[in-house]
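As you look at this complex, bear in mind that one protein chain is not there, while each of the others sits in place.
First chain written, first letter: the chains are A and B, and each begins at residue 1.
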Amino acid sequence: MGTSPSFDVLRPPLHAWLSRLFPIHRALMGPGVRESLDILADMMPGLHRHHVKTGQKVLDWVVPDEWHIKGASIIHESGQKIVDYHDNPLHVIGYAAPVDTTLDREELLPHLQTHPTQDDVIPYVTSYYKRQWAFCMTGKQKAALPPGRYHVKIDSVFVKGQLDFADLIIPGESRDEILLSTYICHPSLANDNLSGVVVMAGIAAWLRALPTRHYTYRLVLVPETIGAIAYLAKTITSLKKHVRAGFVLSCLGDEGGYSYIASRHENTLADQIAEHAGKHHAGSIKKYSFLLRGSDERQYGAPGVDLPLVTLCRSKYGEFPEYHSSADNLSFVTAKGLQGGFDFVRTCLHLLEANKIYAPTILGEPQLGRRGLYPDLSVINSGASIQTLVDFLAYTDGQTSLLSIAEKLGVPALALEPIAKQLLQHNLLRTIHSPRKK
Amino acid sequence: MGTSPSFDVLRPPLHAWLSRLFPIHRALMGPGVRESLDILADMMPGLHRHHVKTGQKVLDWVVPDEWHIKGASIIHESGQKIVDYHDNPLHVIGYAAPVDTTLDREELLPHLQTHPTQDDVIPYVTSYYKRQWAFCMTGKQKAALPPGRYHVKIDSVFVKGQLDFADLIIPGESRDEILLSTYICHPSLANDNLSGVVVMAGIAAWLRALPTRHYTYRLVLVPETIGAIAYLAKTITSLKKHVRAGFVLSCLGDEGGYSYIASRHENTLADQIAEHAGKHHAGSIKKYSFLLRGSDERQYGAPGVDLPLVTLCRSKYGEFPEYHSSADNLSFVTAKGLQGGFDFVRTCLHLLEANKIYAPTILGEPQLGRRGLYPDLSVINSGASIQTLVDFLAYTDGQTSLLSIAEKLGVPALALEPIAKQLLQHNLLRTIHSPRKK
Partner (left out) sequence: MGTSPSFDVLRPPLHAWLSRLFPIHRALMGPGVRESLDILADMMPGLHRHHVKTGQKVLDWVVPDEWHIKGASIIHESGQKIVDYHDNPLHVIGYAAPVDTTLDREELLPHLQTHPTQDDVIPYVTSYYKRQWAFCMTGKQKAALPPGRYHVKIDSVFVKGQLDFADLIIPGESRDEILLSTYICHPSLANDNLSGVVVMAGIAAWLRALPTRHYTYRLVLVPETIGAIAYLAKTITSLKKHVRAGFVLSCLGDEGGYSYIASRHENTLADQIAEHAGKHHAGSIKKYSFLLRGSDERQYGAPGVDLPLVTLCRSKYGEFPEYHSSADNLSFVTAKGLQGGFDFVRTCLHLLEANKIYAPTILGEPQLGRRGLYPDLSVINSGASIQTLVDFLAYTDGQTSLLSIAEKLGVPALALEPIAKQLLQHNLLRTIHSPRKK
């Protein structure tokens, strides 16, 4: 476990990491988040912890109390225990108010949440900003509730505390930054979003192992929504100045296809990268409009914040049946699924690193033959073997990025990277710079 | 009648107004136009009259004489009266030269105009700039003409006079102007164009009744072509400076679908407004190329004039069988048709007023919950009820107009107006300005 160099940075033990984090009872704020960050600090050396106190204003929001819960149950007058928080933390809504009372089944029913379409899963429900109590159970459980009296108890307290979050800066040659953000507040839900969390931990290890990095990478772990807002409150001036592209990591562990949620105007470098990675390196990709946003792209992409960022998913949150239910568990998320999610994110970052703009060093076509780069004999189709190289040269005009050339040529951008290196070695190209965000 | 506040500004008595104007014998210039403007001054208080004298140069044109006609007829030697101007002013071509002679049927025939495809209607024909005489009749009438001698008489004179036109300025908060123009020269033709004239009168009443107006509105009544040219000669410097969008009103009283004639490059705010109004508020709309222009968009949209203007129609002129014939009468134009035309124009103006650009007042998403704008409980799909509000917030970035956001969201722009007001009241948005013309 941890970040020992014994594991392969191309195949980190993502499912093992996820299984370790799964049982911890996280909520928006409180001991579960802190325990999770302690473990993640072990996986991601250099992780820097931050917090904001209860009651403090962060942008438009006010940090709420922490929520501590020791247990919760519903017991029928017959002694039958209907649900117990210790069986599954989803049985109580997040930030549930304390209660300890006895009531009739009819009085209990308005305090019960079930899944709107599936009868055998417990839904995930929260009420962060209004004090109320409710239990969650399967539709079958609710239907089978016998008449009579029930003892309901939620042993929770709200305490002044702090909103915990963390980041890790991995420096590169440039101060231009790539932002990666994922959220750590959800309880025992595996795809949404421990998958994003452990993929980020894997990415951290891979980034550190790179011999060089053009970009500086900023990896952010926050409770969803208010955590992202707190992070923006602290860093927005710097982020707006330095971030060239960004990705929210969410739901990356199932075996579904790949997808992304586009930026507001669908025109950032991150959009182009995700689209190309999906098309050329994952076979295909589904693009969702910003209108279908729902995670922290809401904050990072809000008007005025305007960070050039997309959200990367395999099956997008809200689009798979297991979403926000007890079925989003350690069986639904697989080692293979997580590896695919990791490879997808890694490909996006690799593309960013590879995506330079090049300009020719000489006018006209270089004489490739005397550099050993061209066939000696000119016969019909003799140029085919080096067609990609000469086509790449024909488009490196000091304005067109490697990624745009790849799209023009209909080839994977990463296939052009070794060609660019070869031409740089021959002093036939020079690097202008990396593309800026739009 | 008139502008008494007794009528509903959302349902003005358009067909009654049209019926009052229909019998007046209008031509390009002369007493019919003046009588019509007298009546319109009663319907549109504040209407300002203008004129230019015969012989005066207006841009490239010279104002012709007035044409006064007392009567006209063709009488067969048998005493049978073939046509009489007093039955229908269309029986004589507009600006017909006087004649009083007797001739054979064969000599008469070259002076007879019939409709090219319909045998039972009288066509509408003019000869403003060359002195000639001709009568118009149905094809059936012409076919039935017996051999023999005919007495033809047109009791007309050309006199030095004036080109009459009028405008009404309804001020708004801004000096930015919306131009509305319609033409008043046609004789007893109901859709082309008394429909446009009475719709404009209705719009004047509606505009005056608005509690506030962002734009200043300029409503213009001119004889077609030379009237528009005379109006431009007088006002073009001001129009080019202030007009942000404009509409020629033409043929708005039948019950056909809605249409517009696009601007020269199809890229003005008026184009966008007409398209959106048609699609979202009238169900659908047909777009005609500027190549199919034919009314005063020819002048307002001419190179060098370049006002950002489209023409609004129900069935476009030239596209309905009754066009420029005696069938374009008080039966063809209906109260329902006129009301639809009025609603279409009103919707365009309402859209212009609603179409602000907004910017956020705070960074990141506002905490809607503590303002009572968000559901307390976060369950699956709990945000659906306020989805349009949060989507609108997500696009109010200080650059994207309300109309563009509506198109992005696939909702009618006017559905966003109350949401914008609600968010302004909560100080969550500020108004940047209205979009400029392209």
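Keep this in mind: a contact is a pair of C-beta atoms (placed from the backbone, for glycine too) under 8 Å apart; a residue touches a chain by one contact, two chains touch by 3 or more.
Everything quoted here is computed from the prediction, not taken from an experiment.
K.L.:
So one chain is hidden, and I want to know which residue out of B:80, B:132, B:284 or B:387 touches that hidden chain in the complete assembly.
P.N.:
B:132
K.L.:
Out of B:13, B:123 or B:253, which residue would touch the omitted chain in the full complex?
P.N.:
B:123
K.L.:
Can you tell me which of B:135, B:150, B:183 or B:323 touches the chain that was removed from the display?
P.N.:
B:323
K.L.:
Mind pulling the chain B residues that touch the left-out chain?
P.N.:
59-62, 93, 113, 115-116, 123, 125-130, 132, 134, 225, 228-229, 232-233, 236, 264, 290-291, 293, 298-299, 301-306, 318, 323-324
K.L.:
Mind pulling the chain A residues that touch the left-out chain?
P.N.:
The missing chain touches chain A at positions 359-360, 362-367, 369-370, 376-381, 391, 393-398, 408-409.
Operating definition for what follows: only the chains that are shown with their structure count from here on.
K.L.:
Which whole number of Å gives the spacing of the CA centres of chain A and chain B?
P.N.:
55
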